[in-house]
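As you look at this complex, bear in mind that one protein chain is not there, while each of the others sits in place.
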Amino acid sequence: MFGFGVLKGMSVTLWNFILSYVYPKKGITTVQYPEQKKEVEERFRNFPFLVYEGAPDNMRCVACDICSKECPPKCIYIIPEKDAQGRVQKKPATFDIDYAICMNCGICEEVCPFDAIFMDHEYELAEYERLSSLLYHKEDLLKPVEHFAKIRPTDYGRIEATRAAKGVKGRAQPVAGAPPKPAETQQSPPATS
Amino acid sequence: METSESIFVVIKKAILGFFHGFLPDWTVVIISILISVTAIVIFGPVTMMFLTWLERKVVGRIQNRYGPNRAGIFGLLQPIADGVKMLTKEDIVPRAADKVTHFLAPVIVVIPALLVFSVLPFGRGMAAVNLNVGLLFFLAVSTMSTIAIFMGSWGSRNKFSLLGGMRAVAQMVSYEIPMVMSVVPVILVTGSLSMVSIVEAQLGGKWFVLTPWGFFGAIVFFLCGVAEVNRTPFDLPEGESEIIAGFHTEYSGMKFALFYMAEFMSAFAIAGLTATLFFGGWDGPLLPSWLWFLVKSYAMIFIMIWFRGTLPRFRIDQLMGFAWKLLLPFALLNIFVAALWQMLPAPKNLIVSGIAEAVILVIVFFASRKDSPKKRTYVFAD
Amino acid sequence: MSDTAVHSQEPQLLEVSIGPQHPSTHGVFRMNVVLDGETIVKLKPVMGYLHRNHEQLAENMSYLASMPYTDRLDYICSMTNNFAYAMAVEKLAGIDVPERAQYIRVLMAELTRLINHTLLVGFLLNDLGAFFTPTLYAFREREKILDFFEATAGSRMMCNYFRFGGVKADLPAGGMEQVKEIVKNYSRFLDEFERLLTSNEILRSRCQNVGILSKELAVNASITGPILRASGVNYDIRKVDKYSIYDRFEFKVPLGKVGDVYDRYYVRILEMRESIKILQQLLKQMPEKGEILSAKGAAAAKSPRMWKPPAGDAYGRIESPKGELGFYLVSDGSPKPYRYHVRPPSFINITILEDMCLGQKVADAIVILGSVDIVLGEVDR
Amino acid sequence: MDVLHNLARLGFFAATLVTLAAAVMVVTLRNIFHCALALILVLLGVAATYISLKAEFFAVIQILLYVGAIMTLVIFAIMLTSRIGDKTVLQNNRQGLMSFSLLALFNAFFIGSVIKTSWHLNPAAMTANVDAGVLGAAFMNEYVFPFEIISVVLIVALVGAIILGRSDQ
Partner (left out) sequence: MNAIPVSYYVIFSGLLFSIGLYGVLVRRNVIGILMSIELIINAANINLVAFSRYVAAKPETGQIFAAFVIVLAASAAAVGLAIVLSVYRNRRTIYTDEINLLKW
């Protein structure tokens, strides 16, 4: 009685010890991180990025401010662009996301009516300074739609299909001609902040 | 074979012979002492460094991890990296601490840990000092570390340290007794306190562990030794989940490293002593004697690490109960069995002492049954 | 000079503050302990170090925006937190949940229960002084479930997966196979775990008859979860409320007799085995395809800031791995909850800590705290 | 080998001096815990003296019993009777000067008389080997009766200590 339970437990640890040498595939769970990286799942979400098509200037975002309002920790900050007359354009002049505040919930991606913001797979974002270096500006956030297609092919296929069905193709040019109306109706007016 | 067997003895003789050529006799004696001292002072810390690596490696493997594998091949340079880190750390002394005691404790704790190596026979003719009271010297000196731990815990002026120090002393005093008692059979049979003659009595595979009393004596001694050096499952004085780090809570940097060093060196010393007393020391075929000693010692060390990788910790009252109610009676009765073994002629003694040991086991089993934990049944409700 | 001749018969007491910086308080929890030697004569839990104003925050944002915050209550079981909150809102707004989504929800909840109990046993052993081995074995198995969570919800711990009226996304391709593999191997892992722990004499002697919680006290202090059941009270909300689709599965509720740490440990092991049974049945019954988000729910998810539930109140509760987790919501018809209240099981279970610890050794207090199974994110909110 | 002998003598005198200095610390230091540590040093010095008297077994016993057991007990008592945050209070009473002068007088006479005395040395005893075996034989033969009595005394003392030290409940 006394000692046998201990011995039984010790047999388990010895078994794992031996297994780690004779069959490391099962006996060792370590991922040697910087050299070896675990592949992230397709749906993995880390921090949001903005999508553009073709050129960075041609972004999908229309500065509608929905994501910034829905964002639970309020880490998105948008100022729409204004033309010479002071009229609000459907394009952000400033689009900042504070990665230090963002909690990767993915709500911005869900609520965006223009499929302009998505969650990235990039996770090696360590910085020495946490105030300014983790505040990502529009230039840092913009990534081509091909990037999105690469990291999340399934979602990309689905979203492109719905977009095609709605007849939205890319984003209309801000100047020249009437901009095509988005299918969504509840688009809020651009923020006046 | 012959050269590898006595390689260290030969080297020492060569050095001494070299100095004998031009130096007076008395300097040669001093140099001889110095060589032994240097050997031990180098061997101790190197062993400790290797043990820290080994422990992390083995525990890592037990836990399905690699353990240290970045610094050097197989992570063998990890202890050096650790040492550098320890050296460069800030040496913090709490404001309320008893400065002198706080400073002296880590220094003093290393001394007994190094001293005990002087009487261990590392191989044939390789005991630094063949003291005729070697075994008692070992036990006496190893009790000194209690004082150092006490100094550390008192000097830190920290309640957790104080609790740890109290636990350490209570534990070490309690386990001293069954430890000494479990050694008595060996002394009884060999009729000597000298480590060298104890090993010589076991030459040719007549290891004491192969006798009934020796087998259980070895278990008792080893468990007491594990408790004596505060290792799992008897690591209450430094139980990090309860009292953070016990007596060395307030130590950082090199002072902490010294405590660590002392712990590992004593662990090795206990492993070596178990090998010497019960497993024939450096006795063994083919391999050189010192290698045999190391193999046996490291086997003991492996068991200690294995314990560490498996077992949770005792509670203080259970720890005391284990020493006083189980190990001590067992060790005392073991003396009786060893006496039987020694008195009776050769074939009879094995049977008689074996039966006696079995009877003792049964008695202890039934006596401890009341206290021992039970298996339980559970009901399931819908 | 010294305090001369104080004629007191009191033993010398030592007041120790365990925490908030302490290796085994499971976060920033603090116990003010008064010790006589090593025996506890007084214990005062101090909490609030991790207070994040969760309820007030939730009252100032839309209903959906609180969902990711519930992940952070009990950060080990974010799925069940989501579940309880989603249930409360569904009750409030009268949203129904499609069949397949119900199955996915129960699947996630039971997997979370496995994670939580496995981790708890690992950490309990750490508190007992084991050198991380059980914990790392627990992590090893948990990792497989977390991989599944990542594949499904996109995040390993902060899943944010449930939506009002369903779940965010369907299982990914190959998800079912992944779960089947986990469920198949989990009972083997539990066997190994038990071989390592259950019959270990040190664990038994450390845990048995330590921190006994009587039936009456447990009920009076409104303790819930495995701790309550370890004390022998048959109360499992999965059985009592039969919420979601728990009435479709056959499972039993293991009950302890003594109510000590060992019972709490073993009841959890048995619960894990029951969870595996549920999962096995679930995998058989689960419909291949189907809606995962009802139409009403989809509307709520698309524009949370505009979505207004009818005025009223609702209390949604589930059997989270730690006990009864409930969300009480009052709506005044605006997009933000008028009142948002959490009933956190950890917080209510920790209130009886002193009663369990008195007269025990200081080492036991740590173990008892470990066996209560608290997560400070939930205690302090 | 004369040099070695001289070195050994030097070591002995150094040990003696350290021992005496530590002894002075035992009776003068204000912090009782430091006193206990100094006492340990004294005991080790006394053990060194035993070694110089070729009583190695006894020296080891001295360390094992005094340092390992008695001093642990003393330190435990210190820990239990003084609070961790205590300030050091005056440890001596006002009889110091008088005691010192009387003892100095006594020592003057004592040392003088010791130096004047001529001892009847026993050369056989000076070279004899006293190891554990000899001591054990003496305990078991010639001194068996006192040995038994002393064991009874020890047991009585320990039982008495347990009864005294037990708390009342």
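To keep things simple, chains are lettered A, B, C and D as they appear, and every chain counts its residues starting from 1.
Basically, contacts are C-beta pairs under 8 Å (C-beta built on N, C-alpha and C of every residue); 3 or more make two chains touch, one makes a residue touch a chain.
Everything quoted here is computed from the prediction, not taken from an experiment.
Q: By the contact definition given up top, give the residues of chain D that touch the hidden chain.
A: Counting over the whole complex, chain D touches the hidden chain at residues 5, 8-9, 12, 16, 19-20, 23-24, 26-27, 32, 35-36, 39, 42-43, 46, 49-50, 52-55, 57-58, 61-62, 65-66, 69-70, 73-74, 76-78, 80-82, 89-93, 95-96, 99-100, 103, 106-107, 110-111, 114-115, 117, 119-122, 124-128, 130, 134-135, 138-139, 143, 146, 150, 153-154, 156-158, 160-165, 167.
In this section, only the chains that are shown with their structure count from here on.
Q: Round to the nearest whole Å and give the separation of the Cα centres of chain A and chain D.
A: 76
Q: Roughly how far is chain B from chain C, going centre to centre by Cα mean, in whole Å?
A: Their C-alpha centroids are separated by 43 Å.
Q: Show the residues in chain B shared as contacts by 2 or more other chains, in ascending order.
A: 62-65, 159, 162, 309-311, 372, in rising order.
Q: Touching at least two other chains at once: which residues of chain C meet that condition?
A: Answer for chain C, listing residues that touch two or more other chains: 133, 137, 140, 196, 199-204.
Q: Show me the residue ranges of chain A that touch chain C in the complex, using the header's touch definition.
A: Chain A reaches chain C through residues 1-6, 8-9, 11-13, 16, 29, 40-45, 66, 69-72, 103-107, 110-111, 119, 154, 186.
Q: Where on chain B does chain D make contact in their complex?
A: 24-26, 29-30, 96, 98, 100-101, 104, 131-133, 136-137, 139-141, 143-144, 146-147, 150-151, 154, 157, 159, 162, 165-166, 169, 173, 176, 191, 193
Q: Give every residue of chain B touching chain C within the complex, in rising order.
A: Its residues touching chain C are 59, 62-65, 159-160, 162-163, 167, 232-233, 235-236, 239-244, 308-318, 372-376, 378-382.
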